[in-house]
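Complex shown without one protein chain; remaining protein chains in place.
Coming up: chain A.
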């Protein structure tokens, strides 16, 4: 510590250690915040249509077009260390071609809808236009954390993504369920997915799985049958 440069180096060096320690404390403080998410998801409408994966494709595949309703309360996921929460709804069904003895233990799963919910501390990261940004910032003005953003109420929501399977066949698949998943992205610490086990104060999603449904037969076929009849 005898000269200016050495003092600068020492103070800065110790500052980095303090930073690391405080960051570790912040990350650990997440474990003290209970996470008790709830979700109800239900299918409103399913159609299976034939289409091409891209314009020049000669292969036609079957796509499921799903409408669903989602009522979720993820407000407990918003703490001081939450940057944003990624919510997504997936459709999953047993794989009929793979798995031991072809019994279909493996599961196909595809995301049909997703959304990013930012905490007010991370609003500037949201990739939206200036008008929408103004509205978003205004919606929780003066709040450091806004758990009310974790309350989702979607009615008859159209899926963002049309899904298919690797085989290209999807019509008349049975045992399909919709599932709600989330992903908490903290400012400091590890990324956490929907827990599959209860972990301390972190509970599993209450509900979050729809009733079992079936992908209907091809829509085009149905219409053809109607014409015949």
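Just so it is clear, a residue touches a chain if its C-beta (ideal position, glycine included) is under 8 Å from a C-beta of that chain, and two chains touch if they have at least 3 such contacts; residues count from 1.
Basically, contacts and distances are computed from a predicted model.
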item: Complex member absent from the view - protein name from UniProt, among "DNA replication complex GINS protein PSF1", "Signal peptidase complex subunit 1", "Large ribosomal subunit protein bL27m" or "3' exoribonuclease family, domain 1-domain-containing protein"; value: "Signal peptidase complex subunit 1"
item: Touch criterion as defined above, residue of A:19, A:106, A:201 or A:217 at the omitted chain; value: A:19
item: Residue touching the undisplayed chain, where the options are A:49, A:65 or A:145; value: A:145
item: Contact with the hidden chain (one of A:4, A:58 or A:196); value: A:4
item: Chain A residues touching the omitted chain (full complex); value: 1-5, 7-8, 10-12, 14-15, 18-19, 21-22, 25-26, 29, 79-81, 121, 144-145, 187-188
